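One chain of protein is taken out of this complex; the other chains stay put.
By letter and in written order, the chains are A and B; residue numbering begins at 1 in each of them.
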Amino acid sequence: MKVSASDWLLLSPELFLTAAGLLILSISAFFDKAKEEFLAFLTLLFVGVAIGLVAFLSGYGGRGAPIFAGMFIVDNFAIFFKLLMLVSIALTVLASIQFVGRAPYPAGDYYALLLFTGVGMLFMVSGNNLVSIYVALELMALSSYILAGYFKLEIKSTEAALKYFVLGAFSSGVLLYGLSLVYGIAGRMGLPDLAKLFESQAKSNLLLVGILLILAGLLFKIAAVPFHVWTPDVYEGSPTPVTAFFSVGPKLAAYAILARIFYVGFPKFHADWGLIIALVSAATMVFGNVAALLQTNVKRMLAYSSIAHAGYALMGVLGFRTEFGLWGILVYLLAYTFMNFGVFALVVFLETKGYAAESVADFNGLARRNMTAAVVMLVFLLSLAGIPPTAGFIGKYYLFTSAMKAGYAWLAVLAVLMSALSLFYYFRIAAAMFFSEAEGAPLKSSYALTAAVLICAAATVIVGVAPQPFVEMLRACVIKAP
Amino acid sequence: MTGAQAVPGALLTGAAGWLFVIFAVLALGMAIAVVVARNPIHSALFLLSSFLLVACIFILQQAEFVGAVQILVYAGGIMVLFLFVIMLVHQRGVRERLTFQHQWDVALLFVLAFLLPFLYVLWTERFPDLPQNLDAFRTVRGKIAGNTQAVAWVLYRDYLLPFEVASVFLLVAMIGAVVLGKRSAEKVD
Partner (left out) sequence: MTITINHFLVVSFLLFSIGLLGVLVRRNFLTVLMSVELMLNAVNLNLIAFSRRLSDLTGQVFSVFVITIAAGEAAIGLALTISLFRQRRTLNVEDANTMQG
C-alpha cells in the first residue's frame, strides 16, 4: 500500500478532529484554571476548521477513489454527511455551554468525547470496507455510551447509559455475526469487491442470513421498530443536549452506512432487503406516531416522534436503481437535522428544574414568557409535521416521491396518513404554548443556546422557502447504484 | 496434516477432529454455566475457562497469534477487571433475590423460535470445495515466516487505517472508564 500526499489531504478532517480532541483533553488536564467557556469556544473553533477542511475537499479533484488499501473513500455522498454531522456537533456544543456549565462535571472531557464521537462518525461515512466501518461504528457507539452517562450523579443518566450500553453491545454483536457470515461466504470485506463477487456467485441462504443480521444491527442504531425499545429511555435519561445530539448525529452516520453498505456492497440482493426495509419503515412510522400520541413527557414524545421520522427516512433508501436513488433521503436528512435538533434545543432552554422530566405543561403560556422561543418552536413543530413552507415539507415531498417511483405507493399513502396523525401531538405542544396561562417569569436564554436555536430555525425556513439550490446540489451527492 | 486433503472440505481430521469435539463441547458447557451460575465469581471463572478452550480451538485452526491474544487479553486483562469489580462490589454484601428476570421463559421461547431456523440454514449450507493452503497463514512475501509475522503484515499494511481508529477507540475507553469510575465529580473553576 502506497500512501501519497493527496491521501493524507483527504484524511485531514479526521486527523484534525482527533488532534483537536487530544488537545482539548490535555488543556483541561494540565490547566486547572481553564474556563469552561474557553474550552467550548476552542471546540467550536476546531469544528469550524474541520468544516472548512471538508468544504475544501468538496472542490478537490483527487477525491472519489478508495484510498488506504480500499478502506476509505471521500465521495460527494461522504462529504455531504460529514458537513451535516460536523454542523450537528457544533450545534451540540452551543446547546451544551450553559447546561454543562451549571452541572458539577468537568467540561473538558465532555467536549473531547463529543469530538471523538465525531471522529468515529466521519470515519464511518467514509468507510469502504466492512472492517473499517465496523471499527469506526464502535468508536462512535462507545463515545455515545459515555456521553449518555456523563451526568453520573443523576440516576437517570446512569440508567440511560446502561440501557444504551447493553442494547448497543447486543446489537453490535448481532451486526458482527452477520459480518462474519458475509466474510465466510465472500472471503473479502471491501464493499465494491463484495458486489463484484456476488454477481458471479450462486445465491446462498447463509449469505442472506448474514445480510439480514447486518440489517438488524444497523436498524438498531437508527431506532427502527422492532429495535427501538432503547430510544425513549435513553432520550429521557441522557443530558438533554446529548439527547439532541443522539437524535441527529449518530443517526446520520447510521443512515449513511446503511445506504452505502446496501447500495455498494449488496446490490444483487436489493429485492430481498428492499422489501424488509419497506415493511420495517411502515411498522416504524405507525408505531412511533401512535406511541407519541400517548405521551405526556415532552422528551419521550419527541423520542417517539424521532422514531416515526426514522420510519419516514427509511423510505428514502428504497429508490434503488430508480432515477431518484438516495436523493430523497439526503434532502430529508438535511431538513431533519435542523428541525429535530432545534426542537430538542428548545427543550434544553426550558429545562429550568435542573434535571427534571419535562411535561407538556411546562410549555404552558410560553408565548407570554418568551415570544421568540414560542414562534421558533412553532416553526420546528410545523416542519416536523411536514407543513409548507418549511424544510420538513420539502424533505417529506422528496421522500414520498422517491417511494412512489420505487413502486411503494402504499407506503407513501401510509406515510401521508401518519403525518396527518402526527399533527395531533405536535399541535398539543403548540396549543399549550399559545392558548394556556403562563406560569412563571419571562425566560431568558444564553447567547450560545439562542444562536443554536436561531441557526436551526433559519435553516428550516430557508430550505423550506428556497429549496432549489440545496436540492440541486444534493442531486450530485447520491451514490450511483451499479 | 496430510489427511486434510483426503476428505474434501475437511478442516480437521483424525485426532485433531476429536480434540475439536472435546474443546467445543467443554466450551459450550462452560458457556451455559456462565449464564446459569448464581454467583458472579463462578460465572467469571466459567467464562475464563470457556475463553481458554476457544483459544485452543483457534490454535488448532492455524491461528496461533489470535489464540495467544485471546489468552493474554481475556485472561490477563478482562478477567482481572471483572474479578476486581466483583470484589469491589461484593464487600458491601449484595444479595441477589433472583438469578433470572421474570420473563425468562418467554425469552427462551423467543430465542428458540428465531434461532432454530438459522441453525437449520447453517447445518444445511453447502460450501464449494476450496483448495487448502496452510502455508498462507505463515507466508510473508513468498517466504515461510511465522503466523504472527503474517498477521502483522496484513494488519499494518492493508488494515492500517482501522488499526489507527482502534487506537482512538481504546483512548476513548480509557477516558470513559476514568470519567465514569472516578468517585467524586469535582469541578475546577
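The working rule: a residue touches a chain if its C-beta (ideal position, glycine included) is under 8 Å from a C-beta of that chain, and two chains touch if they have at least 3 such contacts.
Remember, predicted model here, so these are calculated numbers, not experimental data.
Touching the missing chain, out of A:G21, A:G237, A:G342 or A:G464, is residue A:G237.
Summarising the interface, subunit B meets the missing chain with residues 7, 9-14, 16-18, 20-21, 24, 27-28, 31-32, 34-35, 37, 40, 43-44, 47, 50-51, 54, 57-58, 61-63, 65-66, 69-70, 73-74, 77-78, 81-82, 85-86, 88-89, 92, 94, 96, 98-102, 104, 107-108, 110-111, 115, 118-119, 122-123, 125, 127, 130-134, 136-137, 147, 150-151, 154-155, 158-159, 162-163, 166, 169-170, 172-174, 176-177, 179-181, 183. Touching residues on subunit A toward the chain that is not drawn are 131, 134-135, 138, 142, 145-146, 149, 152-153, 155-156, 158-159, 161-163, 165-166, 169-170, 173, 176-177, 179-181, 183-184, 187-189, 206, 232-233, 236-237, 295, 297, 300.
Just so it is clear, only the chains that are shown with their structure count from here on.
Each chain gets a centre from the mean of its Cα atoms; for subunit A and subunit B, those two points are 31 Å apart. Those residues of subunit B lying in contact with subunit A across their complex are 118, 121-122, 124-125, 157-162, 165-166, 168-169, 171-173, 175-176, 179-180, 185-188. Of all the residues in subunit A, the ones that touch subunit B in their complex are 1, 18, 25, 32-33, 68-69, 71-72, 104-106, 109, 112-113, 116, 119-120, 123, 129, 131-132, 134-136, 138-139, 142-143, 145-146, 149-150, 152-153, 161, 204-206, 209.
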